[in-house]
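This report refers to the structure that appears directly beneath it.
Here the complex is missing one protein chain, while the rest keep their positions.
As written, the chains take the letters A and B, and residue 1 is the first residue of each chain.
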């Protein structure tokens, strides 16, 4: 019993050491969304000037939709743009966007330059709707099911790997679910 | 050529460290004097070799040798010389070299000054130091070699992070590392004692000066870091409970406990296995701090450039050093004999209470800092643990600690009378009442209740320490001349304790004052505007551009007046460093003894006509660092006690004055 007491510091240290070791396999910057499996926040965003359709909570019902939060000033957004374009044009996923804290003319110029795969874009000038979505750094991407519930969130630029391994299977699954 | 010389010196140092560790351990086990005697010269040789490496790296930085990658990444030809020299340790690789310089310097000091240590203990201590040296030299050579060349060399370097180009931060790391590494001595003595299977008062007497030196420098290092944060980050915060800060605070708390428990071992031959454990834990927390800061495992505002490979390496070192020593502890410590007996109310009892509270405080910081990691690893979700948590858990432990800190020195060894001790503290009690009344009056009863508790504690600690000193020299009881004589002849360790304990009180005043009664004015000001704060007027006279060595600064001029009479001229700056494309704020501070007036220049406003100006009034804030420096001084004064000077105690005993205070 007494000997066990002297062993206690060693055992505690083993626990801490294992935690440190396992800590390497995680990214402290990954933050989970509080909104998973919750309906999208109620919101209505106007379209970019000269465009017909904005974005609203009601508009996200009925189809499985990828909602991408982007801005023309965001460098990683440009990096993920080809991935999103392919997803929309070749893999047939409906992609809509929230244009986060941007100037309308900058956003339009950016889309003209890089292509516009989005079915519709809501302009979030002051970033308030983005806060309702729990966005903390562009780009962020959400997957919304037919009932308009948020089912998945990815922070940072989308990569082909994330699309293949997480988004496409999830889209398939949500579509068959009805 | 010179960088290669440094590289070879490091490799050679590794082999010397092997010699310092291996033969002496075998020699101590087999009582082979020749083998044991290898340790001393090896320790000195290792230090010289590491110094050569350090000098080589410094040379590369000073002459801006941009064929060395480390210089390219962290220096620039236009960087001021001070920061070329301090830039050596302002980066990961260089800081590890500085770390090992200090490690080997401590080892060499034992080799030189440890002549009267029992030969087996000395051999084992040096061997353990050698083992630590092997670990860190391997770490540097394998993952963090500062002598790598770049071919072809670029024309100029990337410059050092401008936040580090600051006198406060330039000297913060050497103090911090001296503290961290200094605790390796306590660790080596502890492991050596476990191997020997023997701990006695003599052992504690050898360990204490090293611990005291490490503790003092670590205190200074932490104080400097906090001072830097205060004036450089632009809004006067001085402690953020950030993981990196906590990483230095945990060894400090554990080291403080060690410092006190070692007294009990020295005086009363008790608490031996506990003190050994504390020595191991203190150094392990230093190692863990290194691991946390450099592995990127926790997020922090001011982490080093992180590299998982380095993190993994340090984790292995930690596992061997801490795991190994704790295993050894579990095997050998149960056999240690419990020493002297004492009543719960006694000096020993007070020091046990001190250790209980300090250990709890260490554990609190440990839990708070690592809880997010633990939870995440167990897949139980993400959590943030920030200042509000630490403030509401650490402070409740700290309060009884300070209360007891004052009473402890009044208790006699073995058995004491608590009531009598408290009676002798009547003056401190009056001081508490007066201080609280004055604070409540000056702030019109304002501020949270905790602020008044803080003021009470500060007064209790400060005056309590002075009362204890007055008692020792029998002030006002014997003629002044006799008191003076007694003071002069008091052991330096008594002086040290009084200074350090009183300065804890000063620091508490400072922390309380600025946390509770800080006021601020944040506004957009144009030249000619005046802001008013805490009874002062701050007139924004002008703003202009001034060139610096490797930066360009916007410098504003403020005239501070109080009721029309001039107080100070303050010139805060906003510096842009073109190479790193970073901006820093150089706040301007006018300090009176009782408060700081603090002005920071922010960005120009959108239309460019006005500037965002932050003005703060921080009551009592300088006392935080006066207290910190004082604690360090207390430690060093204590260190000059003749008891710690090797060989002195026995010879001089007869010459000691008649006064033999109970300490």
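For this structure, a couple of remarks:
In this section, contacts are C-beta pairs under 8 Å (C-beta built on N, C-alpha and C of every residue); 3 or more make two chains touch, one makes a residue touch a chain.
In this text, contacts and distances are computed from a predicted model.
Missing chain, UniProt protein name: "Cytochrome c-type biogenesis protein", from among "Biotin carboxyl carrier protein of acetyl-CoA carboxylase", "Cytochrome c-type biogenesis protein", "Sugar ABC transporter permease" or "Probable alginate O-acetylase AlgI". For the chain left out of this panel, the touching residue among B:11, B:112, B:320 or B:341 is B:341. Across B:67, B:158, B:561 or B:583, the single residue that touches the chain missing here is B:583. When the omitted chain is restored, the residue from A:76, A:115 or A:148 that touches it is A:76. Contact with the chain that does not appear here is found for just one residue of B:384, B:423 or B:569, B:384.
Within the full complex, the residue among B:20, B:129, B:143 or B:161 touching the omitted chain is B:161. Contacts to the hidden chain, counted on chain B, fall at residues 161, 163, 232-235, 237, 240, 242-243, 270, 299-301, 338, 341-344, 348-349, 352-353, 356-357, 359-360, 363-364, 367-368, 371, 375, 380-389, 392-393, 397, 414-415, 522-524, 582-585, 600, 602-603, 612, 614. Interface residues of chain A facing the missing partner chain: 28-29, 31-35, 41, 75-76, 79-80, 101, 126-128, 131-134, 136-137, 156-157, 159.
Quick note on the criterion: only the chains that are shown with their structure count from here on.
Averaged C-alpha coordinates put the centre of chain A at 43 Å from the centre of chain B.
Chain B makes touch with chain A in their complex at residues 273, 277, 280-281, 284, 291, 295-299, 308, 311-312, 315, 318-319, 322-323, 326-327, 329-330, 333-334, 370, 372-374, 376-377, 381-382.
Of all residues in chain A, only 2-3, 6-7, 9-10, 13-14, 16-17, 19-24, 26, 28-32 touch chain B in the complex they form.
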